[in-house]
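Questions regarding the structure given below will be posed in turn.
Omission of a single protein chain aside, the complex is shown with its protein chains in their original locations.
Up next is chain A:
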Amino acid sequence: MVTALRDARAVAETVTDPELPMLTLADLGVLRDVSEIDGKVVVSITPTYTGCPAMDTMRDDLVHELQRAGYPDVEVRTVLHPPWSTDWISEEGRRKLAEAGIAPPGAAPRAGTGPVPLTLGPTVRAVRCPRCGSADTEEVSRFSATACKALRRCRACAEPFEHVKEI
């Protein structure tokens, strides 16, 4: 069964994110665990943002792919804790994002012990343009087409691009 389980994990690791299809759920750090309990494959995933509308599709895709690979009994569990962080995106995932023209995130902010600090001024981040590599880029909007991305512009090549924001 150890071999079969490894296969189930390998199958789950091929399932891609519905909104960032260049990344697998494993690359994104959303796939938390694959195990077998009483002959059933149990896959644990965590939402990126609480309102992420792609969660249902991810669950559905995991069930379909595993069933197609010969695992009739699949359960997908949600894990809420610890909360997802962009730090969980793998090196491979970061490379694929950059290749697709999306700037990968830097290190996520660390939670302190006191009240959450307020940010009143513009935040300066060293984000390189995924097209020309210039560090001379600016944030256009902290919000973009999906919850996980900000919109930026490169001052060197003038291209707009998306950036997976640190969380």
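Definition applied: a residue touches a chain if its C-beta (ideal position, glycine included) is under 8 Å from a C-beta of that chain, and two chains touch if they have at least 3 such contacts; residues count from 1.
Everything below uses one rule, namely that contacts and distances are computed from a predicted model.
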Protein that the absent chain corresponds to, by UniProt name, given "ABC transporter permease", "Molybdopterin synthase subunit MoaD", "Ring-1,2-phenylacetyl-CoA epoxidase subunit PaaC" or "NADH-quinone oxidoreductase subunit J": "Ring-1,2-phenylacetyl-CoA epoxidase subunit PaaC"
Of A:69, A:98 or A:167, the residue in touch with the unshown chain: A:167
Of A:21, A:39 or A:82, the residue in touch with the unshown chain: A:82
Residues of chain A in contact with the chain not shown: 18, 44, 47, 49-53, 55-57, 59-61, 64, 75-84, 111, 115-116, 118-120, 140-145, 147, 151, 167
